[in-house]
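A single protein chain has been omitted from the complex, and every remaining protein chain is retained in its original position.
Labels run A, B and C following the written order; every chain starts at residue 1.
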Amino acid sequence: MAGSTFGTLFQITTWGESHGKALGVVIDGAPAGLPLSEKDIQLFLDRRKPGQTSISTPRKEDDQVEILSGVFEGLTTGAPISLMVRNTSQKSSDYGEIASCYRPGHADYTFDAKYGFRDYRGGGRSSGRETIGRVAAGAVASKILNTLGITLTAYTRSIGPICADLSRFDVQAVRSTPTCMPDEEADQKAMEYLKECMMKKDSVGGVVECVATGVPAGLGDPVFHKLDADLGKAILSIGAVKAVEIGDGTAVSTATGSRNNDPFVSRDGSISKKTNHAGGILGGISDGDGILVRAHIKPTPSIFSPQETVNKKGENIEIAIKGRHDPVIVPRAVVVVEAMTAITLLDACMRNMTARLSYLTDFYQKTL
Amino acid sequence: MAGSTFGTLFQITTWGESHGKALGVVIDGAPAGLPLSEKDIQLFLDRRKPGQTSISTPRKEDDQVEILSGVFEGLTTGAPISLMVRNTSQKSSDYGEIASCYRPGHADYTFDAKYGFRDYRGGGRSSGRETIGRVAAGAVASKILNTLGITLTAYTRSIGPICADLSRFDVQAVRSTPTCMPDEEADQKAMEYLKECMMKKDSVGGVVECVATGVPAGLGDPVFHKLDADLGKAILSIGAVKAVEIGDGTAVSTATGSRNNDPFVSRDGSISKKTNHAGGILGGISDGDGILVRAHIKPTPSIFSPQETVNKKGENIEIAIKGRHDPVIVPRAVVVVEAMTAITLLDACMRNMTARLSYLTDFYQKTL
Amino acid sequence: MAGSTFGTLFQITTWGESHGKALGVVIDGAPAGLPLSEKDIQLFLDRRKPGQTSISTPRKEDDQVEILSGVFEGLTTGAPISLMVRNTSQKSSDYGEIASCYRPGHADYTFDAKYGFRDYRGGGRSSGRETIGRVAAGAVASKILNTLGITLTAYTRSIGPICADLSRFDVQAVRSTPTCMPDEEADQKAMEYLKECMMKKDSVGGVVECVATGVPAGLGDPVFHKLDADLGKAILSIGAVKAVEIGDGTAVSTATGSRNNDPFVSRDGSISKKTNHAGGILGGISDGDGILVRAHIKPTPSIFSPQETVNKKGENIEIAIKGRHDPVIVPRAVVVVEAMTAITLLDACMRNMTARLSYLTDFYQKTL
Partner (left out) sequence: MAGSTFGTLFQITTWGESHGKALGVVIDGAPAGLPLSEKDIQLFLDRRKPGQTSISTPRKEDDQVEILSGVFEGLTTGAPISLMVRNTSQKSSDYGEIASCYRPGHADYTFDAKYGFRDYRGGGRSSGRETIGRVAAGAVASKILNTLGITLTAYTRSIGPICADLSRFDVQAVRSTPTCMPDEEADQKAMEYLKECMMKKDSVGGVVECVATGVPAGLGDPVFHKLDADLGKAILSIGAVKAVEIGDGTAVSTATGSRNNDPFVSRDGSISKKTNHAGGILGGISDGDGILVRAHIKPTPSIFSPQETVNKKGENIEIAIKGRHDPVIVPRAVVVVEAMTAITLLDACMRNMTARLSYLTDFYQKTL
């Protein structure tokens, strides 16, 4: 079953396992003429690096990207852009014993059920390393969106019960704090909380939020390609995400219409909304306001406490997972959520260019 | 932009506006040999009928489905199944005045932004009537799933602050109560609450939940076609849904790993999970447990209280919406959520049939 | 298996069988703002009507199209355009006896092999009436292409051994002659030839050619979406077509490079080719010259001479097909070839709008 391709006009195909030779992505449909270098992509990849703080695994993942095709003399050519990262520091020996049992919260059992066996080294295709291709493609999408005036910012909204206070929003903090929270005070509390978790040999979940500004009205489609739906699929396709919200999200179910509706207002000849409960999307189509997406991420399933489970022989056993595992996935997922949002928005930007007959006639009679 | 087709192997294409001549769906990829009559589909369509209770609009929508193709002598032939419902009782005159202004919470503004103008009669393509095609296709998908041993049940989980108590779960109540709640006590409270809302000229949101039982392990794919992601897209593509949860959903973000992980257990030679926080999906692939999906639905945007907004000339105005509008969308969305879940699961069932080489060799050397 | 949808951005889904209730098409992705009426489509449908000449079946197919959705106040809205033609004059009784045997050259055997049984009335889904949806969609595509300055002309190039002489090309003749040849002299010879065929209870094949002028350079893509490949698929998806040629087509295999290469020439600041062996496509991308496509159509498989075949019981039998059947499919296929070419070119026009980054920036910073 082919399931590693995402997008319609800006289309990415990822490949690779955590302990294979390499991981990568083929980006098909990127427009010609974009200045692109490995440095552009490396900046994004470096944001998902572990081994940098006390809450991150001491694994050294020195992921260096290589552009294999689609760029000529510093510009994209319109041909597919193939990006590859070699696996260098993976130690398969760490994973030997998990080959024979089903770790709770992991995909071991379901892979065996689907494929009959699995690449058990470090999660194989279901490893967090699979996101390398997404992030690399997200770097390209973001660069294009920036030229269109669209900017994305993702950050950790909460870790366990500790929530960032957005009234203290500090965009610098997102990149400088170990939790990627935009609020240094919350970051410190979250770090305390994580240390407790680690002492209890436990792990914890959290929330990543992504805001896109400068998005023109008109992206998305009224039915199955609703922008909400495409973003939802993008975000829920990230491992460990179990819920996605647009705008007020789950809060709409207890809201009243008088509170949830955003009044339109006209100021200086331009129309906007007084509030943004809708998260920038009405009827599946962007309304010109900021797009707001929220991803709920489950706790790292690898915990050091003993757990009940079953081995491949069908025997009930107890396991205590060893190795190096972060107590929280959230900070490393921030750039992944941003990347998937960028890829989805760019595709919607491209698809929107044929919404009106006048767009076609203008293009073929004037632009071209 | 083509956005009215959903699915890969079981593929549906919906069409139609609330006040056009008709609405319908083309189902492509349904296997040959399924007994199918208009009655099978009508049963589902009748579940989304309004005009039946005090909280429903007194509009009479007597939606009669017609099978136009794809069925011969009572069996599907493998050819596309075209289903149509004629619009009969729509009164365009009710909607005349909304042509010139942007109703808060509606898609009026975004349609104008995207297409330059809009079919303003009753929401046009963004009307709730667009779901007729989904529900009709869902009836076919459900019938096929039933032959595979898969059963779906959707119900209203909550309306505003009133939540059904699942310890009192009564599957009959889902069909008999006006709110489609599985708990008669909660239904009565919700009806009280809705009456208050109507008196305040306001509306309210709620939550629909859908459970699928009998789903074999192995559906879905590890990366972009994660079953969570495909279900998420399906559910978020329904108008008014602003959040979707799988299993424990948003609760995972405050859970710990030791609580969120579901221990595997072996009993009598078969493996299952002791709990089901995962909602039946691990690593994007079904694990054999019940699939649980939850949709958060916003309050009906059409409320009778006066609201600030803007007209097409860009003037700030106040509007008070007239006509017939339900104070809550939720009960009528129940069958839509069930339909979209069924369509998604059936497609995943079909795609799963090529996951292993032995499936292909068995088929071509034994079955065929 | 879903196989009734064609196209990426301009996407059509056809449905219906020859003796079902109706046939139709859903056009998804048509831009908003196109003036469209049933008359526009009827003009194309009338071109595929039988019963008009001595070589056509005396069946009266009075195919009246109905627009069911997607058009409001005379303009397309961007929503899917659903078009339907009711079947009115089909007589199922004519086809009763073919239910139990496999007609040579027909799809009876393969449908049974694939689906286990078939709708045997008049070919069911494999009937020539399936093209109604294609032609209706082609009318819409052609109208859009015309606004972009692109014009299509399809005609009968040959019937059996009788070939139109293009030095006598008369565009009026295409519509006025019974063979749809652009050369009245050839038309008369072909009519003589067809009469002989009918006397021999035999049928004959022929060639349809389609020329598109005004096509800008740049349509198509270098690899799998080569314009040649997309046109080839479009044309070979028409029943009875067994070969497709682009430009010089099969003649290239015996040509030399010095003769087959088209020299470029610059005149008054614009670049063109001195010859057009390439049929307007180089490296899969349109070169600004006329696009030339040629379809080879097999003889009508329904012939009145006795033929050896097998019945469903596996007995060797002889059949003599009865009923009303044209001795040649070609004239009625002309508008189908034109329609499929138009649909393919329009989709390529739309997809080309994102080929360069400057197209996106121009659109989002200037046009929009």
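Methods note: a contact is a pair of C-beta atoms (placed from the backbone, for glycine too) under 8 Å apart; a residue touches a chain by one contact, two chains touch by 3 or more.
Treat the numbers as computed from the prediction; the structure is a model and nothing was measured.
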item: Residue among A:F10, A:Y193 or A:F304 touching the omitted chain; value: A:F10
item: Absent-chain contact - pick from C:L152, C:V204 or C:L360; value: C:V204
item: Chain not shown, touching residues in chain B; value: 8-9, 29, 31-34, 76, 78-79, 144, 147-149, 216, 218, 222, 349-351, 353-365, 367-368
item: Chain C residues that touch the omitted chain in the full complex; value: 1, 3-6, 14, 102, 104-107, 109-111, 113-116, 125-126, 130, 158, 160-161, 197, 200, 202-207, 217-218, 221-226, 228-237, 239, 241-250, 252-258, 260-266, 269, 271, 274, 278-279, 281-288, 296-303, 305, 307-310, 314-316, 351-352, 354-356, 358
item: Absent chain, residues of chain A that touch it; value: 1-5, 7-11, 13-17, 20-24, 26, 28-29, 32-33, 66-70, 72, 75, 77-82, 84, 114-119, 121, 124-125
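Simple rule for what comes next: only the chains that are shown with their structure count from here on.
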item: Per-chain Cα centre nearest the global Cα centre, belonging to chain; value: B
item: Far-end chain from chain C, centres as C-alpha averages; value: A
item: Intercentroid distance (Cα basis), chain C paired with chain A, Å; value: 44
item: Interchain centroid distance [CA atoms averaged], chain B/chain C, Å; value: 38
item: Residues of chain B whose C-beta touches two or more other chains; value: 1, 3-5, 14, 114-116, 125
